[in-house]
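Below: one structure in structure tokens.
The complex is shown incomplete by one protein chain, all other protein chains being positioned as in the whole.
Now for chain A:
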């Protein structure tokens, strides 16, 4: 039988390229979810990976780093937090 496709709807899902069950060490929400101040996951609430290989929601690590007591250190390993290239 020959079928002629007249119309089609593409459906796609996405997830961050992260191990499935990992959570952000600061807010403890899945990386596939968003930080507590955002509504929707995605480009509006991106992730960030440090040179120390620890990852966070961008918003979470910013609120930590902007604090004086943080001294610019990664909350997990306390090395200087620098964005991985």
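Here is the rule we go by: a residue touches a chain if its C-beta (ideal position, glycine included) is under 8 Å from a C-beta of that chain, and two chains touch if they have at least 3 such contacts; residues count from 1.
Definition applied: contacts and distances are computed from a predicted model.
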| item | value |
| --- | --- |
| Absent chain [UniProt protein name; select from "Ribosomal RNA-processing protein 43", "Chitin biosynthesis protein CHS5", "Ubiquitin-conjugating enzyme E2 Z" or "Ras-related protein Rab-7a"] | "Ubiquitin-conjugating enzyme E2 Z" |
| Residues of chain A in contact with the chain not shown | 25-29, 35-37, 60, 63-64, 67, 69-70, 73, 75-76, 78 |
